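The complex appears here without one of its protein chains, the remainder shown in place.
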Amino acid sequence: MGELKLMKGNEALAEAAIRAGADAYFGYPITPQSEVIEYLMAEKPYDRTGMVVLQAESEIAAINMVYGAAGAGKRVLTSSSSPGVSLKQEGISYIAGSELPCVYANVVRGGPGLGTIQPSQADYFQSTKGGGHGDYKQIVLAPASVQEMSDFVKLGFDLAFQYRIPVLILSDGVIGQMMEKVELFDQIPRLTDEEVAEKYPWATTGKKKGTERRIITSLDLDSNKMEEHNLHLQRKYKTIVENEVRYELIDCDDAEYIIVAYGSSARISQKAVQMARKKGIKVGLFRLITLFPFPAKQMQELCKKGVKGWLAVEMSAGQMVEDVMLSVKGCAKVEHFGRFGGIVHTPEEVLRALEEKIIGD
Amino acid sequence: MGELKLMKGNEALAEAAIRAGADAYFGYPITPQSEVIEYLMAEKPYDRTGMVVLQAESEIAAINMVYGAAGAGKRVLTSSSSPGVSLKQEGISYIAGSELPCVYANVVRGGPGLGTIQPSQADYFQSTKGGGHGDYKQIVLAPASVQEMSDFVKLGFDLAFQYRIPVLILSDGVIGQMMEKVELFDQIPRLTDEEVAEKYPWATTGKKKGTERRIITSLDLDSNKMEEHNLHLQRKYKTIVENEVRYELIDCDDAEYIIVAYGSSARISQKAVQMARKKGIKVGLFRLITLFPFPAKQMQELCKKGVKGWLAVEMSAGQMVEDVMLSVKGCAKVEHFGRFGGIVHTPEEVLRALEEKIIGD
Amino acid sequence: MAEITFEDIVKPENLVYKKTDLMTDKALSYCPGCGHGTAHRIVMEIIEELGLEEKTIGVAPVGCSVLAYEFMNIDMTQAAHGRAPAVATGIKRVYPDKIVFTYQGDGDLAAIGTAETIHACNRGEKIVIIFVNNGIYGMTGGQMAPTTLPGMKSSTSPFGRDVESMGNPLKMTELVAQLPGTYFVTRQAVHTPAAVRRAKKSIRKAFENQVNKKPGISFVEIVSNCNSGWKMTPTDSNKWMEDNMFPFYPLGDIKVDGQLVK
Amino acid sequence: MAEITFEDIVKPENLVYKKTDLMTDKALSYCPGCGHGTAHRIVMEIIEELGLEEKTIGVAPVGCSVLAYEFMNIDMTQAAHGRAPAVATGIKRVYPDKIVFTYQGDGDLAAIGTAETIHACNRGEKIVIIFVNNGIYGMTGGQMAPTTLPGMKSSTSPFGRDVESMGNPLKMTELVAQLPGTYFVTRQAVHTPAAVRRAKKSIRKAFENQVNKKPGISFVEIVSNCNSGWKMTPTDSNKWMEDNMFPFYPLGDIKVDGQLVK
Amino acid sequence: MAKVKGAIVVDVQKCKGCGVCLPACPTSVIELAKEVNGKGYHYAYMEKPDECIGCSNCAIVCPDGVITVYKLKL
Amino acid sequence: MAKVKGAIVVDVQKCKGCGVCLPACPTSVIELAKEVNGKGYHYAYMEKPDECIGCSNCAIVCPDGVITVYKLKL
Amino acid sequence: MTEEIIIAGFGGQGVLSMGKILAYSGIMQDQEVSWMPSYGPEMRGGTANVIVIVSDERISSPILTIFDTAIILNQQSMDKFEKSVRPGGVLLYDPNGITRHPVRKDITIYQIEGAQLAAEMGNTKIFNMIVLGAFLKVKPIVLLENVIKGLKKSLPERYHKLIPMNEDALTMGMKNVVCSNSLN
Partner (left out) sequence: MTEEIIIAGFGGQGVLSMGKILAYSGIMQDQEVSWMPSYGPEMRGGTANVIVIVSDERISSPILTIFDTAIILNQQSMDKFEKSVRPGGVLLYDPNGITRHPVRKDITIYQIEGAQLAAEMGNTKIFNMIVLGAFLKVKPIVLLENVIKGLKKSLPERYHKLIPMNEDALTMGMKNVVCSNSLN
């Protein structure tokens, strides 16, 4: 068993970055995720593994530093919270367009605008449909525990490099700020420059004589080639949808009703499920782990088993619920229950919503 | 009848801004929409109406200039194209959160990343679901002609001020660059400072002695108030969904199949409909004018009339099609036909897609 | 003179100093001893003294002073992090006759907002910028700012700012003074009565420049403390500021009436 | 000497100048006479001469030189508008032993990218910045840049740049020279053989600084023409540049070995 | 002796006990109270009221603007 | 008389006829052709080949890098 | 009546403005028009083309791949657009610089020696008006007087003195267009 620690989600993410053999973190402070860079700075990862930590002048600079280093084949990450992530959208679109691997975290707070620093899940659309311009996707991992804040950094880098795609760890103020027990994985050594050059022949590591130069770009002025590139991206996304869906079913075997939730909403909904089960209500929890790819097929299968109603629980005015609707395709009623603007729902409210919106009529 | 001119879409938008009594335009060049600011600079609108035109140092500066001036009750606008619009997302979320009126145009080009300067409709998700953070909406108008590039500026300002909401004119390289006949509406006088102060008591025009000060903000550290604010926004969006849906039905009366499209895709699809009708295929065109609010109800009504299949035609890998699916709710088959990355579909291709994907099986 | 009682003195006719009405009655949200409060107050005193209340629009971005609108009893706009100069430009351009100012922290003005600051100054926007430099990101919990001194500890430079890897402290005020668009550039403080009086004079000059449509921006830096971020008592932080900040950020006028002060 | 024929001279052993192999064989996409081509070539000549080909990574953002990667035969990264210094920082920080440079236009470096430029310079990133200043946004069709001269026409200043409303031309190079993080700052041109030779010397120095891990950035401005944007013939544009750009942007070293040149 | 007599009124509930006014007073009038106010701060008060000359120094450096100053010319 | 004799080879198809090389030549060797190349440009050529001293001036200012220079020492 | 036209040639040949004048002429006689250029920024000096549609009805797609008429002014455009003329349609070209002449038998092919005539008239700038004249001879979709009106509308006031010269060019084009295949 790995090392056991009591850590904040933000700290676990930072520690996991070091252990995952990350080469660099570039970031800019913003509540509720400043502990990520603070932890890293205090840990002197440069002494531990040679990892670089740099406080950038802005979120835009940070994401572009990530773009540069990722294009050179290194394992790099950044993190921010909602307003800062909005600023990164152009950069993310570039990373997706140039097919670079990177991990970044959004510890979501309530919006819109400056909003509040309290937890929220209202950046679901931005994360899954594309906050930036163009037809691109990113893998979105939704940790529901501090343990997953750590594990998903490693998983995120693996997926990012396997598919050459940005991986977003979509967290929120609850997961970022809470402490839980976390089992830290063992240190993975950073790749040497030579290993990078060998493993990632697409990376700009310096053109060896007699070889073709490497170009990191998302531009093509020839529309035919650009469309071909887009088709290639779409094929890649399809592969990801086929192979990388991750989710957790809790009490779903005999469930007549299903709550769909992710992240801290899933934690709260799990409590609501426990409470409901005590009352004899046959309800289960479909906890999303990947938001993209979305487990549409798996929901359809549950539909076939005769689920009578779906409740989408999220800290937003209704975003993920659209994907649930698109997945179950009218097979059963789908309702949404949301609190937002920094308010976190209570298990009692979720149970009530289930009874009133789904079972009640 | 107003003045008739032959103009590019971008020029028509610029001229309409002057005539709509806009107080200022703030923008930054980017293809394929630089004609907007170029036209304005050449027209000396300051001499014509007192309108200010300023080339900002970046898209971010431009949207924040808009935020400032809009907060002070003025009619202001900006425009850009995909990468530039991605950079504006934080600012747009602020404008939505602070409930400010403004108009901005995205003359979409192909992405992701730097992509291509050729036309695209791949920013649909960003425009309608929220490219920025938080639960917000903006009214999205999709002009399909140069005439509408002009008309929607006026309509946009009216809606923006009526609802205190950002209005996006979602255009593309085709509509921006093409010339058509346009009937220009007559000059609407700019409001005087006094009129602004009177009409828009919420605006920061300077606090008169003995009155309450005005605050433009999207921040509330009290989550309960923040949620209340969000609920207020959601109610406003509901009102907009109820009252402001705009669309055009072409040949839909007896249609067995319907093509859904907007902007230049709608123009091309209209030609495809003409071609199909010549072949005896009963197909109609549902041209979206507002993308948010989306005419879900109107589509459901057509469903009831027995439409057998829907084809979503867009210059993207499949974005608007999700809203069509969410609207028709499984009543009939929905398929997507898209070209992308700067490629514009031909009417012939659209017809073929209709025959193969919808009618064929 | 035991005959004169407290009550004899505390009478309306004897009033010599009272917080301006242009500050609201809300208790300030700042930490005890934080210079933001003083800076707020003297800006509002000047606006009152110049009779500008009815035509002034203030812009405060995120930073500890994000809530300035709760305290400054005038029309205010809250701006996104770093963008206040653009927001103020937007307002001033559509209201050339109104008085517009920004109130920004050092993280805001000299990090994320560098481009907006440089370009508003370079365009010579006819606004006032009040720049509160406390060498740290106060609001978010004391992270390193571009202005953090070499060796100074912060939550993101827990072993002190290492210039080699984290870069040099940025003297934004000296930099903008180089631009032809700045008309008045000065650096002040508000930790002692004398400093407050000098700072107030500078702020008056800045606003007068705007009233008189002088060509260019008036830029007033206020070197201030952040006892929370610096982890010191208020009085210690003021002392530390004198000993460490002032040598690096010397007080005084840098550019007056468009001319660099030699 | 009629006996010596063309064929006698044009023999491999008599070769004295040939385009470097570090330029690809693709025809440059630039307008006839555009200085970008020359600038590209001399940068690549220096990389070849210093034997840096295998360890160099170039960064070119949008601008006419967005396609630099088609022409420079080394590993290249295309950067978002204005962000090349951040992209280069990212690369250099994870590869401190490689050679990293940016190649940026004036719109890119001095408008949207101001913050990234200032901060990379201020941090003293150990990279080279090649800054091609043609006083205009070439790529997008000749709009006004921060560097456009007063009175100069462009598609967004069709009646000439009006400093009062559009602001002053920005001398970014002089500005960054003020920062302690810049080690070498110079302004050059490439329109005559002598200018090219001087520019090449500067570029060599810049790259040598990086090879020798000198503390700070090496920043080479190249004042260049944009005949399309300026609407002149190439030779006229070079003349106009000498007459109008050079007085405002004087050529020469501004900071050498970390010391401002007096 | 003094030709003027001053007095300050501290808004006790809003005073944050920062102590910034103390060194600002030329005549060392002010001290921080042993007691705390509703927010838990040791608020400022005139420990030596007779010494106050109504110079306003304390008031103008008080970050929270909680001091009002009066001055009586004798 | 000249101790050296030079010659240049212009990549005619890539020359853009910008004329930048003309004033760079100390001996006015180069002129633009009346004919155009495949792209419609009046390409550069040695109008006075005998004058060429192989100084490379033309080549180093040629934006398109289309000039190769040879020099024969006599 | 709907006429769908592509005009294609080099950047400097006045392709876009020819299309613009044609479109303006349509407006002058109350028709619907659209003008859709290919655009691209730094593809300087490359090819330029524009699709012009003049119609009695509302115009659907401004972008087409099959045309009633193709006006072709260089070889590249010939290679690209000869096949895009609808059977029975018209291809009008200037043979100057054309190395591979059109071969289709199911369309009518016309030639206009625009470049040569312009040179003869001593003004290369009117080249496009000669070609336009030629087109209008073949397809008189707009009246000459409306072309002149269109010219007035599209030219800034200070260039109105050039209108007579343009009129001459139009006439010259009308006179000199020749049919080069046997279809009619």
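All chains are identified by letter, namely A, B, C, D, E, F and G, in their written order; residue positions are counted from 1 within each chain.
The definition used in the following text is that a contact is a pair of C-beta atoms (placed from the backbone, for glycine too) under 8 Å apart; a residue touches a chain by one contact, two chains touch by 3 or more.
Note that the structure is a prediction, hence the values are computed from the model and not measured.
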item: Which residue of A:Ser150, A:Ser264 or A:Thr290 touches the chain not shown here; value: A:Ser264
item: Absent-chain contact - pick from A:Gly173, A:Gly206, A:Gly318 or A:Gly341; value: A:Gly173
item: Candidate in contact with the missing chain, chosen from C:Leu22, C:Ala39 or C:Cys64; value: C:Cys64
item: Option from C:Ile9, C:Cys31, C:Ile46 or C:Ile130 whose C-beta touches the chain left out; value: C:Cys31
item: Missing-partner contacts on chain A, residue numbers; value: 4, 6, 31-32, 117-118, 173-174, 177-181, 264, 267-268, 270-274, 344, 346-348
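Heads up, the rule we're going with is that only the chains that are shown with their structure count from here on.
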item: Between chain B and chain F, centroid-to-centroid distance (C-alpha), Å; value: 54
item: Distance between the centres, which are taken as Cα means, of chain D and chain C, whole angstrom; value: 38
item: Contacts with 2+ other chains: residues of chain A; value: 54, 57-58, 60, 83, 90, 94, 98, 113-114, 217-219, 221
